[in-house]
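Here the complex is missing one protein chain, while the rest keep their positions.
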Amino acid sequence: MHEIPYTPRQTSYDLNPSDELNDLRMSDKTQPLFEHVKKFIAETVEPMTVEYMRLGEKKTDPWTFAPGQLEVLQKAKDKAKSEGLWNFFLPDAHTGEGLSNLDYAYIAAELGKSPLASESMNCNAPDTGNMEVLERVGTEAQKKQWLEPLLNGEIRSAYVMTEPGVMSSDAKNIACTAKLEGDEWVINGEKYYISGLGDPRCKIMIVMVKTNPDAPPSKQQSQILVPVGTPGVEVLGPMHVFGHDHAPRGHMHMRFNNVRVPKENILLGEGRGFEISQVRLGPGRIHHCMRTIGKAEKALDYMVKRGLTREAFGKKLAHLGGNLQIIAQARCEIEAMRLMVLKAAKAMDVLGNKEARVWVSMVKAMVPERTCRIIDQSIQMHGATGISQWTPLAEMYTDVRHLRFADGPDEVHWMVVGRHELTL
Amino acid sequence: MHEIPYTPRQTSYDLNPSDELNDLRMSDKTQPLFEHVKKFIAETVEPMTVEYMRLGEKKTDPWTFAPGQLEVLQKAKDKAKSEGLWNFFLPDAHTGEGLSNLDYAYIAAELGKSPLASESMNCNAPDTGNMEVLERVGTEAQKKQWLEPLLNGEIRSAYVMTEPGVMSSDAKNIACTAKLEGDEWVINGEKYYISGLGDPRCKIMIVMVKTNPDAPPSKQQSQILVPVGTPGVEVLGPMHVFGHDHAPRGHMHMRFNNVRVPKENILLGEGRGFEISQVRLGPGRIHHCMRTIGKAEKALDYMVKRGLTREAFGKKLAHLGGNLQIIAQARCEIEAMRLMVLKAAKAMDVLGNKEARVWVSMVKAMVPERTCRIIDQSIQMHGATGISQWTPLAEMYTDVRHLRFADGPDEVHWMVVGRHELTL
Amino acid sequence: MHEIPYTPRQTSYDLNPSDELNDLRMSDKTQPLFEHVKKFIAETVEPMTVEYMRLGEKKTDPWTFAPGQLEVLQKAKDKAKSEGLWNFFLPDAHTGEGLSNLDYAYIAAELGKSPLASESMNCNAPDTGNMEVLERVGTEAQKKQWLEPLLNGEIRSAYVMTEPGVMSSDAKNIACTAKLEGDEWVINGEKYYISGLGDPRCKIMIVMVKTNPDAPPSKQQSQILVPVGTPGVEVLGPMHVFGHDHAPRGHMHMRFNNVRVPKENILLGEGRGFEISQVRLGPGRIHHCMRTIGKAEKALDYMVKRGLTREAFGKKLAHLGGNLQIIAQARCEIEAMRLMVLKAAKAMDVLGNKEARVWVSMVKAMVPERTCRIIDQSIQMHGATGISQWTPLAEMYTDVRHLRFADGPDEVHWMVVGRHELTL
Partner (left out) sequence: MHEIPYTPRQTSYDLNPSDELNDLRMSDKTQPLFEHVKKFIAETVEPMTVEYMRLGEKKTDPWTFAPGQLEVLQKAKDKAKSEGLWNFFLPDAHTGEGLSNLDYAYIAAELGKSPLASESMNCNAPDTGNMEVLERVGTEAQKKQWLEPLLNGEIRSAYVMTEPGVMSSDAKNIACTAKLEGDEWVINGEKYYISGLGDPRCKIMIVMVKTNPDAPPSKQQSQILVPVGTPGVEVLGPMHVFGHDHAPRGHMHMRFNNVRVPKENILLGEGRGFEISQVRLGPGRIHHCMRTIGKAEKALDYMVKRGLTREAFGKKLAHLGGNLQIIAQARCEIEAMRLMVLKAAKAMDVLGNKEARVWVSMVKAMVPERTCRIIDQSIQMHGATGISQWTPLAEMYTDVRHLRFADGPDEVHWMVVGRHELTL
């Protein structure tokens, strides 16, 4: 007899087994597209990437693209667009673009395996998030001026949120200010890790600012469009990611010094910045996770190949010590992560981004951490070659490691999941 | 430019996103049954369990059931049967019983939350495996004599495989012998951890023996039906599980001393014991995992309840230190495990037990280990009460811990998964 | 150039490398004693334990000792005492007993390997803690009446602190009350997990009570001597540890119903209960950890033996998969834990219990958790035999697991360490 009686909770997680939520199949209509994407990556993107990197080796100024680099990339983009491999990321858009989140999840995993695949098919961050925001909340004029060329892959964009002085993954902490003076917003503040701002094709920024310091905490922020090149925008230098500056796109440290933009550059309206970031963050976060599944697969591909080709102590490395178990556990983790990402994507499709947020937080906290571990194990199986430029593993590691705090640190996502659990 | 070129492997794990395999919905027709089961557990099984345990407290000889215990249990069984809550576990049976593995997975998670629920609905191990074997490979006479009363819940059975002297999770190592003398098999050998053999209702054993020592390794074994009470069957005593003997059902240590049974008691035929265990083990393993999901949920239920009701240092325990994150990670693990179990069940339905074996090995290695961790965390949050008889947590822990080597230790399952991965 | 400048903290952990604190040698004079203890365990305690357990198998009432059990144990105690293997645990006692904490740490690791070794040499919990308290703060009369027979191993004792309703590892939460009525304390309240109270030799309890509810939080408690058998002491039944009741010594659930003891039974004085528990807890906690090192060694001994004698897949188990690495990591963990325990013991010798408390908290949080892992791995390498009564592993596991919340849960000890770190 237990003193503490048990009544099973009926949680939202196990209520309706027959629900559509548990149907994780890609739609039949997307299957040919999926095959097409894989073929396009193998036959067009990968060879282009080799050429792109070869060209890049010759440049002298890191902060430019090498001659020819943008051309080969653009050629792949043109081909992708002409073949309909374009803008998969934007479900239910008025523009008619996009797949369901679930269908996109399968495709994004393939995109994640190849460093230039996303951009080749116009599915690259942060443009995807910026396009989604413009499509969802932009005025007709804003859409015409910025969304159209972005959807066409003609320009690129930056998302300017993170600040060095505060925990800015919580938008409420934003310190950068915008004050209305006459018909203009006057922006002042410091930002960092503004990815892609070094790219000459980057033409527009969406900037998170504080406009209403006296409003309730979630009504103080706004998001404002600031064209690159507006006077007062000062780039202080590149931030590094484990020593890389990722020139020429870069992750910029910058300052707004009395930067003035027209009043109508605000998105959605004053004090609605937090609301907009809700629109943005669900998809943004899950796109990262979808692509990360592909990276985990890639790390395992490398691990298996190494394990079958390298020998030591008279055995194939795959059969030495605990290596076979490491390989098996990586496979198991990948399948578990894949199913969780698919479920979160389906939840967004079925329940909407808001209701799906706990699923998104789960995968955002789960996927990068575990993928880091898999990549790290793949590195270890390669020895020094694993951290060298001869494999993509080190680069993949730093990239995925960075996701553990980008768009909210793991700890904040666990807090979201935990708090929800307490209400069940 | 990477020196080590990358060609993504096309693995069986990511080939066909649109495939039925990814549809993890319970069938619509099973949804009412699922609700019925939950209601039956809450309204019939749980009160019966309280009564059953109360009766058990009074007994003096641990190796009997207390007066009344079997009666209250039987009453619940009768009710279940009359309401059609019976024999869910046997898909595609000629007897017409059973749900698909996928549908059963959802129901089994509910069964796992309540210690007598499986038996109440005739879905308890090892009878389920024994019934499946008899149904798949038994002769008409064998079915009539043993399968029928088992399907009716009139008798119980034991599965006699594990031996103390060898790594018997690999059937090929079996040392217990059976020799044909005239029209009889003569069996000699030692076995242990024979669960349920102490139960007075246990009438029949399926015994794994070595019959053909000179055949190739996987053709040396046979499985033979041995009625309980056959002369020469010697019970040496109960084996313990973390100090428990689980009397009166027990986990028996036993010896076969020239035990004689008729020639026709062999199942399927000489040398086909290994083949039969393939029939058995897929479902057996996954049923354990399905129920374990329910136990993980139960441990989390307890963790949340404790976290919200206990205070220390002026705070609810759930909000102290890393506890909220522990709760959140438990939820995330449970959802990942649930999806993996569903996928493995679906694989069995769609691909067959043989093709699905890697999925089954993944969940068999993944689910008990992670559930042990969740139960352990729930224990820790309860302090001494967590290991006491006041909660079911300690009992659940030892039960699930035992699964980490029952039906093959984790390490062997990882080996299966790893070897398969190397062939992709 | 790093924006965030670095000034190394001078922490207490790395200040004085030449300090006596880093001399972790057992004293030369204790070396012969150490050898003597090992010999005594091997030649006297172990054979006695076999006899003791064999006798125990025959008893019918679990809540008594079997005939002869206490006699064989007493015989070993007499021998130990006559050989000077007695009361090692009490440094700097006026009675002249005891070794330094450091010297005792080495000996206690040996005691931990054998279940009756501590009691055979009168070094068993909770008597050690009770004796230490009496020696440090008892009156002459209290010493005469209770300390002397305890030091002589003639009686045993209980420590009555933990309560089911509150987080009682923090003495400040104690709810059980004692009120002075005339010349008597009147005690009321509920306690549980009172180890050893079922032992017929247990004659005295030290009870933590709340006497001064209006005083500052750490001045509200007192500790009072209550002879076993005082009217109003009600034993409600045994608490289980993973299903064990550890009869006949037991872990009792009990109630004080208007229990009256003389005013002078208070220890040290009213409101000084918290102060006394500081005296007690340092040594108590570290004694557990010292013995646990021995258990970790024992688990590794079993792991190695199993690894070298069991075969599977044509190899010794020790050479299969990751097992050799598991063995190696267990060795490394044990050596790291051993050094930490020695350092904490030395810190108590050199700095005093109060200053050493952060070291004690570190080992209290570190040692049981990691030893649980090692024992669990040893279990896994044994398969079902690992959780059976055929090895001591399951019993060791539950014993050490219980330490993760006894005398303060791991989480509270980490809090102590973390808070201290923030002040450095």
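Per-chain numbering from 1; labels A, B and C assigned in written order.
Heads up, the rule we're going with is that a contact is a pair of C-beta atoms (placed from the backbone, for glycine too) under 8 Å apart; a residue touches a chain by one contact, two chains touch by 3 or more.
Because the structure is predicted, anything quoted here is derived from the model rather than measured.
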item	value
Among A:Asn212, A:Asn257 or A:Gln380, the residue in touch with the chain that has been omitted	A:Gln380
Per the touch definition above, residue among C:Met254, C:Ala318, C:Ala356 or C:Met381 touching the missing chain	C:Ala318
Selected from A:Ala125, A:Met239, A:Met303 or A:Ala356 as touching the chain missing from the view	A:Met239
Which residue of C:Leu90, C:Met366 or C:Val400 touches the chain not shown here	C:Met366
Those residues of chain B which, in the complete complex, touch the missing chain	321-322, 324-325
Contact set of chain A toward the excluded chain (per top definition)	162, 164, 167, 169-170, 173, 192-193, 239-244, 310-313, 320-322, 379-380, 383-390, 394-395, 397-398, 401-402, 404-406, 409-411, 414-415
Absent chain, residues of chain C that touch it	1-4, 6-9, 11, 13-14, 16-20, 22-28, 30-31, 34, 38, 42, 46, 50, 53-54, 57, 106, 109-110, 113, 297-298, 300-302, 304-305, 307-308, 318, 324-325, 327-329, 331-332, 334-340, 342-343, 362, 365-366, 385, 389-392, 411, 414-419, 421-422, 424
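We adopt the following convention: only the chains that are shown with their structure count from here on.
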item	value
Whole-Å separation of chain centres (CA-atom averages), chain B against chain C	38
Between chain A and chain B, centroid-to-centroid distance (C-alpha), Å	42
Averaged-CA centre spacing for the pair chain C and chain A, given as whole angstrom	52
Junction residues of chain B, two or more chains touched	385, 389-390, 411, 414-415
